[in-house]
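One protein chain is absent from this view; the other protein chains keep their places.
Moving on, here comes chain A:
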Amino acid sequence: MTAVIDKAALDEAAREPRWWEAPPRPVWEDEPGKAGLAGKGIVLAAACLAVLFPLWIVIVTSLSSKQTINAAGGLVVIPKDITFIAYQELLSGGQVTRAAIVSVCVTLAGTVFSMTVSVLAAYGLSRSGSLGHRWLLMTLLATMFFGAGLIPTYLLVQSLGLTDTYLALILPSAVSVFNILVLRAFFMGISPELIDSARIDGAGDWRILWQIVLPLSRAVIAVITLFYAVGYWSAWFNASIYLSDQSMMPLQNVMIQLVQKQEAPVGVSQAIKTGQISALAIQMAVMVMALLPVAVISPFVQRHFKKGMLTGAVKG
């Protein structure tokens, strides 16, 4: 009684399109014109190239020897001889190594601190109807509409004795109310029945947060962690006004000195003077050090952006 089924044909019809094939088009959608397709492709490719080309130049130049850079008359577009000498020089101790360590430590400590505070606040505010819920939320929300201003904040940080400490790089901007709102919106999207049943089983709020809410919120946690980490990694302004000791400066501030003000980094200047390394390669290498962590991590979190961010994306 069994009908003869051509399994191969069924599989062929049901399989996902390969990446180079276009997925099936809705019947009402007419075939796109050749010119339209080409035009779209060119604009999209140009946009992507506008992002990638400068990064390519920076990376390739940082990996080039002095001869190649001189021959190219500046920045190198086509790599010839790859050398890591600029990185070796930068990472062999001295100003840039120290700045990189400072940046990594401030980013790690700051991100852990910010995430802890934000996740707790977001969970605390996500169970609506709790005592003081509205007041606490309003206290946070109001800060999205007005800021105190640069000068009073500066005076406060000084008064608290935070100047010339790394706390000045973390505390003043530790919580982002926007991030708390995104986390909260996501936590509130978790089915209340799940949480209620856990509560009936005797779980307290700490346990619910740790064992139910957090595991279900990996996507948004990843996104917000990235936001905080990028914030700390990219920050330079607080360091520039609150730190006076040059040896405490994070990587971004050292990059300002090196590349924008064209000063040779302490400890490396000798190698540049004696002509072993191109000053340009050193500059580019510092830039790569600044962009690499971000460029490596963000694509992994990327697939969560939509899922994680949509609950709060329109909040701008």
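We adopt the following convention: contacts are C-beta pairs under 8 Å (C-beta built on N, C-alpha and C of every residue); 3 or more make two chains touch, one makes a residue touch a chain; residues count from 1.
Note that in this section contacts and distances are computed from a predicted model.
According to UniProt, the chain absent from the figure is "Polysaccharide ABC transporter ATP-binding protein", selected among "Polysaccharide ABC transporter ATP-binding protein", "Histidine kinase/HSP90-like ATPase domain-containing protein", "Heme lyase CcmF/NrfE family subunit" or "Cytochrome c oxidase subunit III".
Only one of the listed residues, A:52, A:82 or A:105, touches the absent chain: A:52. One of A:214, A:264 or A:294 touches the chain omitted from the figure, and that residue is A:294.
Of the residues in chain A, those that touch the hidden partner chain are 19-23, 25-26, 28-30, 40, 43-44, 47-48, 50-52, 54-55, 57-58, 73-75, 77, 116-118, 120-121, 123-125, 127-134, 136-141, 143, 145-156, 158-159, 171-175, 177, 180-181, 184-186, 188-192, 204-206, 209, 226, 230, 233-237, 241, 252, 255-256, 259-260, 283-284, 287, 290-291, 294-295, 298-299, 302, 305-307, 309-316.
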